[in-house]
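Left out: one protein chain. Kept in place: all the others.
We call the chains A and B, going by the order they appear; numbering starts again at 1 in every chain.
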Amino acid sequence: MSHLLQVCDLEQRFDVSPGFFDRMKVTDGRLSFKRHIVHAVNGVSFHIDRGEVFGLVGESGCGKSTIAKTIIKLYDPSGGKIRVKGEDITFYDYKQMMPIRKTVQVIFQDPYASLNPRLKVLDIITEPMVFSGQQITKADLKEKGIELLQRVGLGPEHANRYPHQFSGGQRQRIGIARALSVDPDLIIADEPVSALDVSIQAQILNLMMDLKEELGFSYLFITHDLSVVRHISDRIGIMYLGFIVETGCTEEVFKNPRHPYTRALLSAAPSVHEKLHIDPVSISGEVPTALELPRGCCFQSRCPFVFERCLRERPRLISRQPGRMESCHLLEQ
Amino acid sequence: MLLFSKKSEAFLESELFHNFRGSYSAISGAGIIAFFVFIVVLGPSLVWQNPYDIASLELLDAYKPPFWIPGGDVHYILGTDGQGRDVLASIVYGTRISLLISLAAMVCSSVIGAALGLISGYYGGRLDGFIMRVADVQLSFPSLLIALFLMSAFGNGLGKVLISLTCVGWVIYARTVRGSTLSEKQKEYVQAAQAAGLPNHKIIVRHILPNVMTPLIVVATIQIGTFILIEASLSFLGVGVPITQPSLGLLVKNGFDVLLSGLWWTSVFPGAFIMLLVFGINLLGDFLRDELNPRLR
Partner (left out) sequence: MSDRLLDIRGLQTYFHTFGGVIKAVDGVDFTLDHGEILGVVGESGCGKSVVGFSIMGLVDEPGRIEAGEIRFNGKNLARCDERQMRKIRGKDITMVFQDPMTSLNPLYTIQAQMEEVMKLHSDMNAEQRRARCLELLREVGISQAESRLNNYPHQFSGGMRQRVIIAIALASYPRLIIADEPTTALDVTIQSQILKLMKRLVKDHGTAMILITHDLAVVAEMTDKIVVMYCGRIVEKGSRDHIIHNCRHPYTLGLLGSIPRLAARQARLTQIPGMVPNILDLPKGCAFAPRCTYAQDRCRDERPELAKLESGHHAACHFPVMR
């Protein structure tokens, strides 16, 4: 039984080299023209099964949004494989991707930029249906559109309005309706509640969970907010500098984080309610640049437990207990 | 009908109209333009003489001064030129030509320029680089010079002037639209459209184009004025419109030879009208540019 989504050793690199003359560099008396490559995603592997919520967590620049865009082929991957329901879509072109776009849909972060300001709400919601290659009449489109609006808590009177007439939370509902329009099996939610106020965030999170229960699809939930990911996901993956450093069942990882970065992240998270009962780990410094990846472990510059092996050898993501994986040399003792 | 009045009602209550009402320069600009539109549409029927109908000309009435100067005739309010053509009538017909060419040139260059700008901005890469380099090279020459060069190669003619103006004018549209396209492309609704499976050309037309129209409108408005001036200059230099269809610029040229002999009205009045028209367009264009500024979004 194949996974709904399987990502194997996914890599994504962006060439951001400036012009010819800007690249010119003289080192030790020799002229070189170095290319500037951003290593956004470096060998990421995970899978998502039917009906589950997989949370991808990390701070800014860790590559989580890039993964989302690569999975739906907004970019072509630089390496690795992507499988949807067992089908290898890594090198699919536009035409081949059309049926896949019915299976995988996206909800975006910014409610103010994710809806075309010049289109009516009904047109926005039904657009994926129109371009999914299936033949639907205009009347059917309208009917389905209104049904979707009601499903996300809006009304039929909203169908002919424009996005600027709605609040942030309502716009996000419209975005959700759009993603639902083709009955997908997997919805990739890229920071869907980060731009919303706390009280609206709760409404949208509840809505997303209710819809999932009702319609039975899966989420790839990308966020930097630890309390949100704790609430909504069944399993999580923690990312740093384009690498996955730890994965496992959410409960387990939060109760007993094993990678130093995960522990630092959980220690740093401010909390209104009770704090987590874990050994606090505090880190200093900043995330290093993705232009020049360090030779060994990606976390070496900030890890309080770094030792000699970490500087030479990149740790691999290994499963030491069933259902959990970490990439850290420290855990091999 | 109901929908139309609803939209116009909404417009009349909008902030744009409110600011328009409060801005003297905008109202003046709009007034001037309205006046010229009036001339263009109704002018020929109000002016008793068609200056290009040889039969209606009286050579004996040549070089009559404007009516308030001794020697003038109330029938020829602004005087006549060397062939007995009433200056006011010539201006009315000339304005039609000037505006016709400028509007046509604006439409052509905006269509071509916007298309190039959209393609350039959306696809990027070498194509973008090429188009922008061509634009840069062209911008390093004064537009009048380029138009002059083209017209001297083409020869006189209304259509040829149109082509020259289009060749000169596309650049600013391309650059403006390219800038807006680059910024809209980053927005998530474009990614959403890509994720929904829209092909690129549909994304450009359906999603990006409507959202880059606003700066386009502002540029187009001001460009009409620029085209009027370029066309007038070309005609003045003799490489613009043919003599059979004189624009305001050609009228200025025709009177120029006798200007220093004291027969000023044949040149000065058409020149003044050119100035007034461009001034009105610039006033309105300035107002639009300030109002449609993205800060309002």
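One rule holds for everything that comes next: a residue touches a chain if its C-beta (ideal position, glycine included) is under 8 Å from a C-beta of that chain, and two chains touch if they have at least 3 such contacts.
Keep in mind that what you see is a predicted model, and the values were worked out from it rather than measured.
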Consider the whole complex, including the chain that is not shown, and state which of A:V16, A:A268 or A:L291 touches that chain.
A:A268
Among A:V287, A:V306 or A:L331, which residue is in touch with the absent chain?
A:V287
Based on the whole complex, identify which of A:L211, A:L226, A:M239 or A:V253 touches the chain you can't see.
A:L226
Which one touches the absent chain: A:T27, A:S60 or A:Q135?
A:S60
Considering the whole complex, not just the chains shown, which residues of chain A touch the missing one?
59-60, 167-170, 197-203, 205-206, 209, 224, 226-228, 230-232, 250-251, 254, 264-277, 282-284, 286-287
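To be clear about the criterion, only the chains that are shown with their structure count from here on.
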Centroid from C-alpha atoms only, then distance chain A to chain B, rounded to Å. What do you get?
50
Interfacial residue positions of chain A with respect to chain B in the complex
69, 72, 74, 94, 97-98, 101, 105-106, 108-110, 113-119, 127-128, 131-133, 175, 178
Chain A-touching residues of chain B, taken from the complex the two chains share
187-189, 191-199, 202, 206-207, 210-211
